[in-house]
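Only a portion of the chains appears, each positioned as in the full assembly.
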Amino acid sequence: MQLALSSWPEVEAYLARSTGIVIPIGSMEQHGPNGLIGTDTLCPNIIAREAADEAGFLLAPPFNVGNAQHHLGFPGTITLRPSTLIAAMQDWISSLVRHGFRDLYFLNGHGGNIAPVTTAFSEYYAAWSLRGEPCPVRLKLQNWWELPGVMALCREIFPVGEGMHATASEVSVTYYGYPGSVKRVEMTPKIAPIAGFTDAADYRANFPDGRIGSDPSQATPDKGARIVAAAKTALISEVSAFFGANDRLEAHG
Amino acid sequence: MQLALSSWPEVEAYLARSTGIVIPIGSMEQHGPNGLIGTDTLCPNIIAREAADEAGFLLAPPFNVGNAQHHLGFPGTITLRPSTLIAAMQDWISSLVRHGFRDLYFLNGHGGNIAPVTTAFSEYYAAWSLRGEPCPVRLKLQNWWELPGVMALCREIFPVGEGMHATASEVSVTYYGYPGSVKRVEMTPKIAPIAGFTDAADYRANFPDGRIGSDPSQATPDKGARIVAAAKTALISEVSAFFGANDRLEAHG
Amino acid sequence: MQLALSSWPEVEAYLARSTGIVIPIGSMEQHGPNGLIGTDTLCPNIIAREAADEAGFLLAPPFNVGNAQHHLGFPGTITLRPSTLIAAMQDWISSLVRHGFRDLYFLNGHGGNIAPVTTAFSEYYAAWSLRGEPCPVRLKLQNWWELPGVMALCREIFPVGEGMHATASEVSVTYYGYPGSVKRVEMTPKIAPIAGFTDAADYRANFPDGRIGSDPSQATPDKGARIVAAAKTALISEVSAFFGANDRLEAHG
């Protein structure tokens, strides 16, 4: 059940069954020579949409631009300053809590979001803690590639060249979701370098084509399908546990 | 050409042809008994995607949550505080300008965004004006229903009950884009009341089911198709003029 | 009754009769070769002061600096960044609401304020809407030139060269209010150009002497007197309706 495709009476009915919601959160940033700029938003959205259809939980629209300052050296990247991201998340959370949502599960597609999203959670809790009132809301951040079993599968499929950015797995997931956007590009070098980075200039100097440690020319829709299937199952299991025993989710007929 | 589905080398190549980009901007808010919560984001996105495919301009991902405080009385609505919206738009604009984009055309789906987006533009220009440096960027906001010819067509299709919120037209556009989400609901009263409003409580008191002046039970995918076709043509014409004579857009093959 | 010239016991007594207040809001910005920099603040203040004297409503001091970034290419212009304007308006509103004011009528003198003031209203309402508490306050923005009958009169007096900025009408209103500041300047060209604009540099390039579409050399105190008389009457009527039936305003003896 997708929030964007639901009417308010449908959401009202859902809230009578469950106070949980899943929110994909990603980034618009370069993903190497053959990866899509939307990769980090598309991946959790693809996985969560299938899971929502199967398990009946409510899926919010994606928080589609994240913290991507280090990718700004490559055209197409869009970032929020972390302080803006924190402000925007307060508003998303406050809006949902206003309606009665209590269990907010953010499925994340971008490593660079982990620190600012965790910080945004602290900012939200801090308002309650400083007032001395118990906060009735639980906020959870889960990276899709850390869903139980997923990373093991990715490494099984890509024993070499999975990498850390523009990974073979995430590109496969987007190719599965958007087969019309498959791009065939030779990688030079075959496997990208691995290093640290600071700002956008430093990142581009270290990683001239944007990849870190990966060979995403291995990506195919079929491999993406396997990853999505595994991630979907794990997500349903995690979400069911997180939302709690009282919630009664209904699968999409 | 969609930014989210492009690679950075593709965006780099695009920038050699054009410095223009179209950004759908909408809202997540109730749209009456049978309208989708994502309506205001979906409409400009549906129209702009078809136009981008045909005319070859670059389409950004939607700025999908806007200023919807007055709809918070209905479950599912998500708002940014206007000050957050302004901050987030500075970041989107600054990111795109950083890459060389100069002509940013925001296609808007929500009346409540007009003031804050216009204000966000002023905020951006003000930084240049206070520094005393000429701003090389042009920002334009266009409501999709005010594209040349569109409103006349909507009134022709819906001579009665087009309305102001949860309009028959916008619901039709989303039904065209998402036929699986068509919802058949009897409207009571047939045509919703018309009034002013302030905050969410006032809005809900004045408009118990969320509609203003509309009868969206008239909405169908076919009617939406006609509106989208007209809007697409008008948008291509407007965007071409806005981007300027030097830009060389290439239609999607 | 002017707030700035009242004592607190007088305001307390007023609040027992009415919870309404009128707040002029304007700008400090260039108004062409013969217009006053304070025009947009002076106009609503002149009109509202006469109306307040006649009808007995309470008049706040003017919010005298607004959103004028595009005029910064001309010496003397002062602007608030829109985000500052929004913050300042929260404080004005919160202060007045704290005392029991509930109906705040902003009489505006500057087109560039419309979007940010409307946005500031949304910011105020959003705080209530997100908390889920009904907001007891009504905020209204009215441009003085859009008071019923005023624009028709302006066009009657100035059939040619009324214009959009540094208009013949607004200059006349200030000349009526400040006859010692009448400035006689030849306009070249007689009627200023009309165009769009973005930042201050763009504005100055498009409008070398600051005017848009106007010939304010036609302005005289007498013409201003006619406009003020019409605007005053319309304002009293609007304010009376806005404040509501229970308010008992007392004319200035």
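Before moving on, here are some points about what is shown:
So that you can tell them apart, the chains are marked A, B and C in the order they are listed, and the count of residues begins at 1 in each.
One rule holds in what follows: a residue touches a chain if its C-beta (ideal position, glycine included) is under 8 Å from a C-beta of that chain, and two chains touch if they have at least 3 such contacts.
No experiment lies behind these values; they were computed from the predicted model shown.
Of the identical protein chains in this complex, 3 are displayed in place, while the full assembly in this structure file contains 6 copies of the same sequence.
As a working rule, only the chains that are shown with their structure count from here on.
Annotation: 24 Å between the Cα-based centres of subunit A and subunit B.
Centroids of subunit B and subunit C (each the mean of its C-alpha atoms) stand 31 Å apart. A straight line joining the Cα centres of subunit A and subunit C is 48 Å long.
Across the assembly, subunit C contributes residues 129-130, 132 that each touch 2 or more other chains. Residue ranges on subunit C touching subunit A, taken from their complex, read 129-132. Residues 2-12, 15, 28, 30-38, 41-42, 60-62, 64-65, 72, 74-81, 83-84, 87-88, 90-92, 95-96, 98-100, 178, 180-181, 183, 185, 210 of subunit B are the ones touching subunit A in the complex.
Interface of subunit A with subunit C (complex): residues 91, 94-95, 98.
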